[in-house]
Every structure is written in structure tokens, then in C-alpha cells.
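Step one of this worksheet: look at the structure below.
The complex is shown incomplete by one protein chain, all other protein chains being positioned as in the whole.
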Amino acid sequence: MSRYIIRRLLSVIPTLIGVTFVIFMFQRLIPGDPAIAMLGEHATDESIERIREQFGLNRPLFLDREALADGNIAGFFDSQYFNYMGRLTRLDLGDSIHRRIPVLETLKLRFPATVELSLLSLLIAIIVGIPVGIISASRRNSLIDSVSMVASLVGVSMPIFWLGLMEIMLFAVILQWLPAGARLSTGIEINGITNLYLIDSLITGNWTGFKDALSHLIMPAVALATIPMGIIARMTRSSMLDVLQEDYIRTARAKGLGGRLVLYRHALKNAALPVVTIIGLQAGTLLAGAVLTETIFSWPGIGRWVYDAILGRDYPIVQGGTLLIALIFVAVNLIVDILYALLDPRIRYK
Amino acid sequence: MTPLLDIKNLKTRFYTQDGVVRAVNDVSYTMNRGEILGVVGESGCGKSVHALSMMQLIPFPPGKITNGEVWLDGQDLLTLSEVEMQKVRGRDIAMIFQDPMTSLNPVYTVGFQIMEALLLHNDMTKNEAKFRAGELLELVGIPGAKDRLDDFPHQFSGGMRQRAMIAMGLSCEPKLLIADEPTTALDVTIQAQIIDLVKKLQDELGMAIMWITHDLGVVAELAHTINVMYAGSIIETGKIRSIYKNTKHPYTIGLLGSLPRLDDSPGTELVSIPGLPPDLLDLPEGCPFAARCEYRIEQCLVEKPPLVEIDGKDHAVACWRWEEIAGIRSK
Partner (left out) sequence: MAQINPEEFAVTDFAVREHRSLWGDAWRRLISNNTARLGMFIVVLFVFSATFSHYFWKYEPKKDLDYSLKLKAPNLVVTEEIPSIHIFGTDKLGRDIFRRVVHGGWNSLRVGIVAVGISLFFGGVIGLLTGFYETVTMTTLERILLFGITGLLLGLLSAWISNQIIQLVGYAILGLLAGYFNNFLSGKIMRAIFFGLLGALMSFLPALLMGFTVALICGTLGLFSGVLLSMTLDGRFFSNFMMRIMDMILSFPGYLLAIAIVAFLGPGLGKGMIAIGVVGIPVYARLTRSAVLSVVHKEYILAAQSVGESHGRIILRHITPNILSPIIVQTTMGLANAILSAAALGFLGLGAIPPEPEWGAMLGDSYRFLTSGAWWAVLFPGLAIMLSVLGFNLLGDGFRDALDPKLRT
């Protein structure tokens, strides 16, 4: 088992390197000069040069072949890419070109917001999706089954941003029950270490803070959760249906095991495998959806932040942000693989 | 002595999109304690379905037991509720299945799966159950049994898995063990081992065994009595000697005749029965075998022959012309 984990961890390294490379590449390929974006079109050539010098934008991208032609091997490697990689290993993500604030700082500030939103959404999706899937499978072709399957399909088809807007329309504008944006209402403060407001407020016993944070979280979390919820419900159902056809279910029944035991002990553990994979894949959807939700709900997370940076050609932010996102992806995949090995002994022993 | 198992007029239907499948049609027979019964027939003849029906393991849509009584030791199983039936399954009647690879849950250890049955039907602690499971694995001839309890099914070979299944089936000392084609998925050599094992166990433990198979050879070694099934009905039944030596039904004759024999002279053609089994969606009136039978007469097509005793309880056959057929054959 531990050998499998180590093997799996090692295989992450080449992927990570590839990821950093692609992230780097992409940014540089986008036309548009951040120096001009920052200073405006009418800036003097000198100031543009100065900015570019400052941010190392005047070095060649990968390798300086002129330096090589001059016989300067050290200069050969003095390029944007290698400087970038060097800084990465020192965990230096640079400063935002536009705002001059270290990227790492803003990341630490904005990341928890997105994490809280995503985690809550995933939780909702799992808590609702899996039981719905199990019940639908155990009562195949009944009314409950048809209704929940159509509902999941509708959920999957719904554009997040539209759902969010509809929610705002209903709950914030018409009914005025919930606030329309931001993480906290003005005047409320939550202190804590994680910067995840729900947890921090619970730890410090800040009940008003908790309620306020929750009221702000609910709408975006539900909006974000609809697609994963639908997918998880359908996957659970189909996986359960597959498993219920298997011979070992018949054996379990023949032994005298009752319906519920058969379902939850024998069927679920086997059906869980594809569902776990799907849940892992949802991490990506959630992060992506974050961009849209954060826009509508004015949520101070990294989704919107990175998006703005892409358009503003603010390279360090884009690099730092996407690197983080990609890292999360890789981490989630790793967790999923390990969970898989835990659930299915056949994988461990390969 | 009252029989252990008494089945009366069992009928099972499957209601599908394409029509009603008449899988089991008016099956009646008895089994005594300690008797080994072989249920023989080709694929689709209803042999597995009738066994599953007995245990109420037929999935309700689309299947349904429309008629019949299944008396096991004074209880009509078909009248029991699901909860009551769960107490019977595994304890009074146990069933093992064809493919041991897929019949065992891959994510739980073999030991756990055996213990499950024990813990369910007996008042044991986990340790007692584990110990007993180890004993059972030893009983079925798995080397190093105690250590193998914590292994997963994929770590066992095919023959071992089937032995483990048998151990699971016997764990609560059932009165009747139903084995549904247990050796079909195994190599011939392993097959022989399993058959020997079952014989030995039956000797020691004395339970009744219903061995379902399409392989006449297997059944010859093992069974005391045989039911031959065709298209959902029993067409010949009786003591094994009688059936093999004094075969009456044209189908059984055909089946036995299709087996190559060691004492056949080289060049002897294998006899095969022409035609195909009838479509269970559209069963004809009369004898189900009529369309393929070389001895058929008009009555066969119109009226279904009942099982008629020809030698006391030791041999019965469902054919209008059973008396003549012996005559025809001996010519």
C-alpha cells in the first residue's frame, strides 16, 4: 500500500514540471505587452523599457542563443523561463505588475475565499447527490427515480451564472432574505487563522459572524453545487445499478442478508469507485465555475482575480494563480487515486 | 418419512417488453433428507430459475412466481415475507453459484464474507465466527486456511474460490445446499476435485444437495436421483440407475445419446437432437419437446403429458408414448 502511494507521488513530479512549463508558455504567447498595459499607450519608450527591465521582460524567453554564440554559457540560461523556475523553487511568485503587491500575499488572502465556497459546494453536492443516486437506483423506474433523474439533468444543463442571477433575483431582490454579494456584511468582522469564515467564526464562538458568513455563502454555494450535484447523482445511480446486477449481490442475498445491508455494505463500496473519480473531477468544474460565481456575487476569490489578470496581462498573478489551481488539481487527482486504492484492494496488489 | 422438500405446481413468469416468458411451468417434486438430486437440462430450461424461485430470489419486476407451494420442513417458503425469508436463506437453504470469480465480493476478504453468514444466523462473537470460518476453509481443503481468511477473492485461484463459496454455503449447516452449475466455469481437473469434495462433505455432514448442471457426466458420479428439465417442465425423473439404464423420454434418450462413449467404435456418429429449444415467450400447447421429437403423434402437439410413474416412486416420465418407445428402441 505504501509502495503504491510512493509510486503515485513520484509520478506527480513530471506532471508538475510540465504544468509549470505550460503555464509559463501560455502567458508569454498572449499578445500584448504588460508594460504598455500598465503605463498606458502614451508612455514614453524609456519608461516602458524601464518597466520591462524591472520585470525582466526584456530577457529572451527560454534560451539566449546570442549569448551562446558569444560563448557565454551562463548567459545562455539567463532567460525568463529559467529565472522563473529559479524563483519558483524559492517560492517567490513575484509581484503583481499592476499593483506591485507580492503575488503570494494576495494569494493567501483570496485563496481561502474560493476554497470555502468550493468546499461548501462540493459538500452540498455530495450530501444531496449520493443519497439521491442510491435511492433512485434502489427504486428503479419508479416516480422518484424519474423525477430525480430529470432534475439532475436539468441541474447539469443550467448555466451557473444564470442560476446565480435567478437566485439573486428571487432571494435578494424580491424576497430580500439574503444579501446579494460579498463575503460579509459591512461592520461584521471575523478573526481567525484559516480565513475560512465559517470555521473561524465557529472556533472563536462568533455566532453573529457565523450567521452572516453563512447567509452570504448560501446562494453562491448552491449555484455552484448544482452541476456537480446532478453529475454525482447520475453517476451514483448508474454505478449502483451496474453493481446491483453483479453476481455477488445475488450471493449476498442468498446468504440471507437484508435489503439495506446488501445495498450499503456490499453494493455501495463497489459502486463508490467511479463516484469517487467523478467527485475528483468535479474539483475542476468547481474551480472553473468559481470564476463565474465570483463575478456575479462579487466574491473576493482567486477565480475572478486570475481572470482579470489574464486580460490585464499581469503575468505574475496569472502564473501564481494558475500554478496554484493546477497544483490543487494534481493534489485532488492524487487523493482520488489513493482513495481508489483504499476502496478497491485489487488495485493495491498490482 | 416426510420429505425435506416438497414442491407443488411451481410456476414462474417473466413479464418483459416482448411478452411473457414462461420460465417454470408446473414443476412438482420432492427431496428427502440427505438426498443428492441432480437437475439436468440445457440452458434456458428453467433449472436455475426454479431454484431461485424457491428461495424467492427472483427479481420482482420482471419476474414473478405466479403459482405453487414450496414446503421445506413444514413451512411453505412462498408464503413467507421477505424478512422471514431472510432467516431461511443461508441457514436452512444455502445456494452457491456458477462463477466464483464474480460471485464473491471483490472488496471484502473471503474470511469476512464467510463470517457474515455465520454472524447473521448464529449467536456468535466475531472471534468465534472467525475461528469457525477458518475451520470451514480447512474443511473444504484450502491449505493454510487460517491465514487465508484475510485474503481477497482475487488472490485465490478459481478452484479455491469455489471451495470458499462452498465453505460459505455450508457455514450455517443448511438442510439443503443448492449448487447452481458450480463446476461449469472450472477446468475439468478442478471439476473432479470439487465433485470429490462435495461427495466427501455430504458424507460427513449429511445435508441434501441439489446439483444443477447441463453436464450429464458430472451428475452421474454424484447424484442419487435426477430430474430432467425441458422448457420449464420436468420431463423425466427418477433414481439415477433407472434413468441411465432404462431411459424413457425421447429427450433424455437424445441427451444420453449425444455423449460420446469410450466403448463406441471409432467412426460412430454423435447423435444430435435436431432443432432448437422452443421460445419461452411463445410456448406451444402440448408437450414442449414435440416439435423436435421423432416419436411424436398428434396428441403430443395438443395435450401436455403429465409425469407418469413407471416404477413406483423410482422413475416417472412425461410422455404419451413411453411404453411404446421402449419397444421401438429395442428393435
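For the reader, a short list of remarks on this structure follows.
Letters are used for the chains, namely A and B, taken in the order the chains are written, and counting of residues starts over at 1 for each.
As a working rule, a contact is a pair of C-beta atoms (placed from the backbone, for glycine too) under 8 Å apart; a residue touches a chain by one contact, two chains touch by 3 or more.
The model shown is predicted, which means the values in this text are computed figures rather than measured ones.
In the complete assembly, the contact with the undisplayed chain comes from B:Ala291, out of B:Val20, B:Leu57 or B:Ala291. Summary of contacts with the chain left out: across A:Ile6, A:Val154, A:Ala182 or A:Leu342, the touching residue is A:Val154. Checked against the hidden chain, the listed residues B:Asp150, B:Asp264 or B:Asp282 yield one contact partner: B:Asp282. Touching residues on chain A toward the chain that is not drawn are 14-15, 18-19, 22, 26, 29-31, 63, 65, 68-71, 73, 76, 149-150, 153-154, 156-162, 165-166, 168-169, 172-173, 180, 284-285, 287-289, 291-292, 295-296, 306-307, 310-311, 322, 325-326, 329-330, 333.
The rule we apply is simple: only the chains that are shown with their structure count from here on.
Mean C-alpha positions place chain A and chain B at a centre distance of 55 Å. Against chain A, in their complex, chain B makes its touches with residues 55, 57, 61, 82-83, 86-91, 94-97, 99, 102-108, 116-117, 120-121, 152, 154-155, 165, 168. In the complex of the two chains, the chain A residues touching chain B come out as 141, 246-248, 250-259, 266, 269-270, 343-346, 349.
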